[in-house]
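Apart from one protein chain that is not included, each protein chain of the complex appears where it belongs.
What follows is subunit A.
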Amino acid sequence: MLSWLVKRLLMLVPVFLAVSVVIFSILHFIPGDPIDNLLKIGSSPEARAEVEARYGLDKPLPVQYGIWLGNVLTGDLGTAIVARRPVADLIAQALPHSLRLGGLALLFSTVVGVTLGVVAALLRDRWPDRAIMGGVLLGSTMPSFWLGLILILIFSVSLGWFPVSGARGWESLVLPVLTIGLGGTALVARITRVSMIEASGRDFVMLLHAKGLSPLRIQLRHVLRHALIPVVTILALRIGWILGGAVTVEVVFARPGLGTLLIKSLSQHDYPVVQACLLMLAMAVILGTLLGDILQALMDPRVRAALS
């Protein structure tokens, strides 16, 4: 198990390097120049050259990449060009907001998704199943940007229950969490249902029935536990996805976070900040996948056995 874990961790190194090259290069290949935002009407070409030199933008790209990677590995994310503050500070301010939002959305997706999935599986092909699966289809296809505005219209404008936007108190978290969480809920519900139905047909279930256990007890104690393995994997994979999904939702609800920081920095072409944000999002995906693998290994006796 330990050697597997070490191997799995070592595999992260090439993945990280590949991701860093991609993040660094796409930004430099899209047109647009951060210096344009710094220079005001009346600035001379000399002033421009001086600013470029100050931020190292006059050096060849591979050199810029080397310097950047070296700094990132030593924990130095650089200084924001437009915001003129250490990028690490900006990230440290934004990240807790995104983690709170993303974490709650994940929790919501898990609790509601698994519940709906179990109900749908237990009442397979009856009307609650059809209603839930219909809702799931709707939930997973609605773009979060649009869903956010619709939720604002219903719950803030018409009903007046929650504030339209902002980050004051928990009540301003409800609608953003719902907006991000509903998509995940749909996914989790679907996987839980399929996985429960699939597990119900296994031999051990027949054995349990033969032993005379109550069907509900079999489903909730034995089948559900079995069925949760793929659900946990999916949830871990969604950690990165949820942080990424928070980008548009944070903008719609005018909340602080990695998403608002990323969008603002993109429009200002503030490379160091954009790179750091993308790196954070990519790391979330990578670590989420790792976590998914580890959890799966721990939960599935077959995987555990194969590893040791």
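Please note the rule applied: a contact is a pair of C-beta atoms (placed from the backbone, for glycine too) under 8 Å apart; a residue touches a chain by one contact, two chains touch by 3 or more; residues count from 1.
Here is the rule we go by: contacts and distances are computed from a predicted model.
Considering only "3-oxoacyl-[acyl-carrier-protein] reductase", "Probable phenylacetic acid degradation protein PaaC", "4-phytase" or "Carbon-phosphorus lyase complex subunit PhnI", the record for the omitted chain gives "4-phytase", by its UniProt protein name. Contact with the undisplayed chain is limited, among A:157, A:210 or A:305, to A:157.
Listed residues A:77, A:118 or A:133: the one in touch with the omitted chain is A:118. Considering A:180, A:208 or A:251, the position touching the chain not shown turns out to be A:251 (whole complex).
What subunit A contributes to its contact with the hidden chain is residues 30-33, 36-43, 45, 47, 51, 80, 82-85, 90, 93, 111-112, 114-115, 118, 149, 152-153, 156-157, 160-167, 170-171, 174, 251-254, 256, 260-261, 263-264, 266-269.
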